[in-house]
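Input: a single structure, listed below in structure tokens.
Up next is chain A:
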Amino acid sequence: MESVLAVKNLSIDFLTPTGSVHALRDVNLSIAQKRIVGIVGESGSGKSTVVSAVMRLLANNASVHSGEIEFEGRNILAMKEQELRALRGEEIAMVFQDPMTAQTPVRSIGQQMMDIQYRRSLSRKEKRENAIEMLNRVGIPDSMDRFDQYPHQFSGGMRQRISIAMALMMNPKLLIADEPTTALDVTLEAQIIHLFRELRKSFDGSIIVVSHNLGLIAELCDEVVVMYAGEVVERALVDDIFYRAAHPYTQALLNCDPARLGELTQELPTIPGDVPDLQEVPTGCIFASRCDQITDICTSVRPPTVTVNSAQDVRCHLAANA
Partner candidate 1 sequence: MWAYFIKRLGLSIAIIAVAMSILFVITHMIPGDPVSIALGPRATVEMKEEYRARMGIDLPVYVQYGRFVSSVLRGDLGQDVFSGLSVLDIVRRQLPHTVILVGVAIGWSATLGIILGCLSAVRRNSTLDRVIGVITVGAIAIPSFVVSLYALLLFAVTLKVLPALGAGESGDIVDQLKHLVLPGFALGLGWVGYISRLVRASMLEIMGENFIRAARAYGLPERTIVARYALKIAIVPTVTLLGVGIGNMLSGALFAEIVFSRPGIGKLIYDMVLMRNYPVVQGAVLVTTALFVVSALIADMINSALDPRVRGSL
Partner candidate 2 sequence: MSAAAFKSSPREQPRFATYRRFLREPLGIFGLVIVVVLVLGAVFAPYLTDYAPNTINIKARLASPSGEHWLGADHLGRDTFTRVLYGSRVALKVAAWSISLALFGGLLLGMLSGYGPRWLDNLLILIFDAVRSFPTIMFALAIITLTGPSLNMVILVIVITSIPVYARIVRAQTMALRESESILAARSIGTGWFRMLYLHILPNVIGPLLILASMDIPVVVTIESGLSFLGLGVRPPTASWGTILADGYAYVRNTPWLLVAGGVPLILITLGFTFMGETLRDIFDPTLRRRDSA
């Protein structure tokens, strides 16, 4: 089954005045049709960089060192601006982290939603109806009246729903949600999770959810990709990740979850050490300096990616030598 999105050996550097930051190194992942895949990792793990690369919305100082990103077989990295624009919004759409800055303040949300439909030759009335229907689907009350209101007249939770509506309006094949609930409080987060679940019934595209929130990933995703400091360290189905995590980082991450406090220890557990400086990438395993199951080979040889069971990959010597 051809995957909707396939990231192959992607390496990206950021050029800074003090040197190159190797933000992504040899990243592989694939998204199949109608699947929800979560990318989880802490700040600096590269998860946002990966999805920005898919949309080709990286910062100016980013440079793709090697690798490919294939969307339905076509290499996104080789596309010209024209082709990309045809892709964005239509086939791949993105929901951003901060709802308060995601819509332009000087046009009503109705106008913005109609702007997105510019490629279709529809009448104004039809565009308006499409937009209102979409607003209804994401749960905006009084959508016909509020159609002409401006973004600042909506609350954060509403604006995130509007972002989702705008992303789904053209019925894309792939939806990327970059930290969709990070800027929202827990109640709003629960509402958005509920919304995603509802939408899933009617939306037949694939979804990528990027987050550092394990709980969100557990609620929504079918598969999980765990990233650390620019590398993919583990990929598995959601149950496998939570119950049978193979990589020491994933295990440590699960242990750090404050929701499980009291169950395991009385103190808030952390992972000792710091994320390494990506201008000087250390030899060996990227997690070696903080790993509690470290072996001799870990600091000298970069671990290969090993398949542990039918749908689970790990980049770790422990798994390789098992």
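We take it that a residue touches a chain if its C-beta (ideal position, glycine included) is under 8 Å from a C-beta of that chain, and two chains touch if they have at least 3 such contacts; residues count from 1.
These made the cut because all candidates are chains of the complex that A comes from, given by their letters.
Here the structure is a predicted model, which is why all the values come from computation and not from measurement.
**Student:** Hey, among 1 or 2, which one's touching chain A in this complex?
**Tutor:** 1
**Student:** Name, in rising order, each residue of chain A that touches candidate 1 in their complex.
**Tutor:** Contacts found on chain A: 55, 57, 85-90, 93-94, 96, 98, 101-107, 115-116, 118-119, 150, 152, 163, 166-167.
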